Every structure is written in structure tokens, then in C-alpha cells.
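Excluded from the complex is one protein chain; the other protein chains are retained at their positions.
Here the chain labels run A, B and C in written order, and each chain numbers its own residues starting at 1.
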Amino acid sequence: MSDHDHDQFHDPTDSEVRAKAVESLLAEKGLLSTDAVDSIVEQYENDVGPMNGARVVARAWTDPEYKRRLLEDGGDAVAELGYGDEHSARLVVVENTSQVHNVIVCTLCSCYPWSVLGLPPTWYKSETYRARVVKEPRAVLSEFGLDLDDSIEVRVWDSLSELRYMVLPERPEGTDHMTEEELAAEVSRDAMIGVAKAGNG
Amino acid sequence: MSDHDHDQFHDPTDSEVRAKAVESLLAEKGLLSTDAVDSIVEQYENDVGPMNGARVVARAWTDPEYKRRLLEDGGDAVAELGYGDEHSARLVVVENTSQVHNVIVCTLCSCYPWSVLGLPPTWYKSETYRARVVKEPRAVLSEFGLDLDDSIEVRVWDSLSELRYMVLPERPEGTDHMTEEELAAEVSRDAMIGVAKAGNG
Amino acid sequence: MRRVHDVGGTPGFGPIGIEKDEPVFHEEWEGRVFGMMTTIGHRTFPMRPTIESIEPQTYLTSSYYEKWLIALEIGSVQNGTFSADELRDRVEYHRQHPDASVSQNHDTDLARSTWHDRYSQRSPKYDGDPTFTVGDPVLTRNIDPSEHTRIPRYAQGKQGVVHALRGVYDLLDLKVQGVRKPEPVYTVGFDARELWGGEAELSQRIYIDLWESYLLRPGST
Partner (left out) sequence: MRRVHDVGGTPGFGPIGIEKDEPVFHEEWEGRVFGMMTTIGHRTFPMRPTIESIEPQTYLTSSYYEKWLIALEIGSVQNGTFSADELRDRVEYHRQHPDASVSQNHDTDLARSTWHDRYSQRSPKYDGDPTFTVGDPVLTRNIDPSEHTRIPRYAQGKQGVVHALRGVYDLLDLKVQGVRKPEPVYTVGFDARELWGGEAELSQRIYIDLWESYLLRPGST
């Protein structure tokens, strides 16, 4: 009756059972260290997340020399703060100004700077975001509540090679008195992807 | 949890209920004659089908003058036998020979010569057939059990404008004694789409 | 960018599911949907662009008549025939009352006009001469609109040869927007290697009916 053999589509509620079967088999075949899986899950649930990137941004706002190094070589600069791995050695940081707004996507997959932002939100990985933001970024940003003036240039970075991108948002007004730690709390994950400004959250 | 809001996808078992609602509303709004719907359904279930095309093919096999007219103007020629409507006025008939094999598709939709073949089978309307037959017709024909010699030229007709196409298959060997009616019984729908030869069924 | 319905040549689809002795309609509702669309579809909203506007995920996982049903719903709500609320309420009513009958309309004038409309799409008049003739090499345009078009992605920016002139038809890209622009339609033949490069099968040609607007003389860009 249908154009397709729907039997070939798995039942999503079945994923748990299938994941167990795959893990068991890979462990038994001697290919998978289940301890390594434990440790990766633990790492991304607890240790790595957007707070890494937020501290990088706060440092860049307070230390012009650090900001210069960060924009010149993102990987080296985040390593100074103890973040990153081989992947972030390929980190490119793009700066928002009053005239330029940057936003990050990966249209072919979901490439994302894990080491400084943790794992991406579901919307970032969705076909909808990937399809639309390269073509109609203003409309997409508007759905996130960010309406940009027509005079601002929007730069979309489609990060589909080995490099990873992060946005350095503008420092919000009225934050001159804040400590670096307080500033970091103003920097949301969305601001570092480029679908929000800092200080809104 | 999912990339998409699955709620927006309808439940296929719900189609019956939704079709009733749409039909009721269209009838009440004075836009739809339910008698017209009855009559169309009845027509395609009982009157119009591949036997129309099969009789056209059988006539072409037995009457060289008719065949010439059919290949010159498919619409006029099928009208001679009482088939067709405004749509089939745009019918193009392409002839299989020992050196050329033709096959029909519509990659953008499912355009099909309704008036001579009835409604298309589900596979003809599937994305799989539409995606594959323009690129790998030999592989597709093979799945239908039709293996063509490399020396035979395959012609794929992607019928996506206002014209409709039908294949005139080769007359099978050993049918010299047959009446026109017997010959028509040798012509399957699939042979007139081009995914089979005549006489195999 | 092409929409997802423009599937010609897209890799990744599996084997073709062939059903033996398939009925004309598998379910009664399929026949009703077919009948509704063929009587009112073209008259009240542009059927094909509406089907093509279905979300890609839904498009690829819905059966043929499911897509038609979705298009009937979208088209009728968009053109104001009924509201989304009316539709939702009525669906709910039929869900709660599986034996409730469907409204009838026996207007004989309406029945006649539907059929008449359907079969009255005559070829339009055209005064000019066709630009190309049989045997001419042609280059297809890269047009890539988001709107409805009849030149598939896989045949854009490719060289072919005019195989036949087929007469004059309204360019459908515009007709679905209510604008009539009659133009010659040509069947253009392409060598499979021109379309698929090294992935092409042996000795294969592809023939596509294309409006004059889709075609250029090679080298003229």
C-alpha cells in the first residue's frame, strides 16, 4: 500500500534494545572497551560543556592580548586555559562586532566544537537548521528571538571540513564592573553558536 | 529526543478518517460533486486499464499502417480505437526493437498515460524507481527479471511535461497464428512501461 | 535548490518493491482521494506545487495517496475553502463516529463542470517560430528555483540534442502561478555519460521533454 517497505524502518522505541545488542557484540568480539564508553559518557555529561567556551570568551573580553591570540589561533589559545584536544587544535574563533554577526552550522553533518561547547543541541543537528540557516539566516535567527538590523552583515560558517568554529560574542553593555567569572555566566551556548547574543540569558 | 517533531507526521491508519472529513467539507462547501468522485473511481476500477493499451499494441502488430500512424501521433491513433481523452492527445509511443529498449518514468512526480494504461502501480510512483531508473536502468530492469544484452541501447523517457509516453513492445516469437485478441492478452502493463517484454506473462 | 521530490539520480534508495496483482486502489479512501483531486485539484489550487511543498521527511515516508490527501488538506486550507479548525473538528467527529456518513453533493451542473474543466486544457496558441530544430545541440539552464519547475536537477547545465518538437504548451513554472506563457516543448536526448559521468551504465540515452525557456544554444550562455 505504501511506496516503501516500512518494515525496513526501525521502531525508535527499539533503539535501547538494539544499542544493548551492538554493545554486547562489540565487547565480546574484543573491539570495544566498555570502560572507554563509560568514561566518554561521563566526560560529556559532567566535564565538557559550554562553560569551557564561556570561560574562553570571558578571558578574551578582559584580556586584549589573549583575545588577539584567540582570534589568531583558537586551538592554542583555548589550550592555554586547559581546554581542548587534537580537535580543538583546529579551532577557528570568529568575532561578532556591531557590524558583523557570525553563526555556525554544518550542513553535511553536525560538526561542532565539542571541546569548548560540549555536545550540540538537537536543533543544531536537525535537517531543518542545516537546510535553512545557510540560505535564510535572518529568518532562522528571528525564530531564536534575535532580530538583526538589515545593515548588519551576517556571516554563516559552514564547518564541514576538519576545522571547528566558535563565535566570540560581543561583550554586553553594562558589564564593566564584572569579574571574569561573572562575565562567563553571561555567555550562553547559543551565543557561541551565533543564534543569540551574550547577556540575554 | 528526535530531530523532528514527529507529531506533524500523520498516522497513516488515520487516512480513512481524514479523507472522509475532507470529502464532507468539500461537498458541503459546494466545491465537490460526490457523484463525480463516484464515477471517476468506478471508471478507473472497472473501465480504464492496461487492456486499452494492449489492444492498441495488438492492432499495431497486425496492421502496419496503424502502427505507422501510432508512432506518428499516438493520441490520434488510440482515439481511432475509442480510447483516450484530452490527455492522450499528447501520447507519444516509442517502439522497442532488437536494438533498442525503451522504458518510461516520471522523476518529478508520477506522470503516466492513464487513458491507455489505467492508474500506475505503486512501484512506478515510488521514489526508489524514480530515483534509480534514470541512472541505472539496466540494474532496475534486472530486478524486474529483464536482463538486457550490453549491445542493446536503453532509452529512458522521463515524462515530466504535458506529454505522456507508452512503449510499443516487440511482438513475441511464435505468435504468427494468433488473433488480435489473443495477441492483446500477451501484452502486460509492464511491457508497455518497458520493464518487461511482451509474451512473458 | 531543488526540493526533495526531485529524486532523479539520488543515490541510497533500496530495491524496488514489486507487488503482484496489485489492485487499482488498496483502500477505499485512496479511490476517494484520487477522485477528489482529479475533480477539484486543478481547479481550486495548483496540485503539484502543493504536493511538492510537503515537508521532506513526510514526503519521503508517505505513500502516493497519502501525499495527495495531505495536499488536499493543505491546498483547501490555504485557499480558504475550509479552515484548519474546521478540518480538525471534522476529523475528530469522524474518528468518534466511524459509521457516520460522508456528506453528499448531487449538483449535476457541478458534476458536469468538473469533468469539463478537467479535459479542457487545450494547447494554447503560439505565434512565433520555435528557436531550435531537430538535431540542434542544446545546453540546459541551471535555474534552481525554489518554486515549481519541470526541469529536473539531474538534467541542469547539461548538453543534449533536440530529438523532437512536441508542440506548444503553457510553461508550467508560470502557469501554476496563474500566468500563461505558451512555448514550444522539445524532447531532448542526453547521453547517460553527460548526465552521470563515469557512473553511467553502458549505451544509455535519456529523453526529457523541456520547454524552450530551459534551453540555451551551447556557447551562448
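Following the convention adopted for this analysis, a residue touches a chain if its C-beta (ideal position, glycine included) is under 8 Å from a C-beta of that chain, and two chains touch if they have at least 3 such contacts.
A quick note: this is a predicted structure, and the numbers were derived from the prediction, not measured.
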Which residue of A:140, A:167 or A:187 touches the chain not shown here: A:140
Hidden partner interface residues of chain C, rising order: 1-4, 8-14, 52-57, 59-61, 142, 144-146, 153-154, 157, 197, 199
Contact footprint on chain A, counting only the chain that is left out: 4, 8-10, 12, 14-41, 44-45, 49, 85-87, 90, 92, 107-110, 118-119, 121-123, 125-132, 134-140, 143-144, 150-163
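The definition used in the following text is that only the chains that are shown with their structure count from here on.
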Chain located farthest away, centre of chain A as origin (C-alpha): B
Chain A and chain C: spacing of chain centres that average the CA atoms, whole Å: 40
Distance between the centres, which are taken as Cα means, of chain B and chain A, whole angstrom: 50
Multi-chain contact sites of chain A, meaning residues that touch two or more partners: 1-4, 127
For chain C, residues contacting two or more additional chains: 14, 17, 27, 57, 60-64, 66
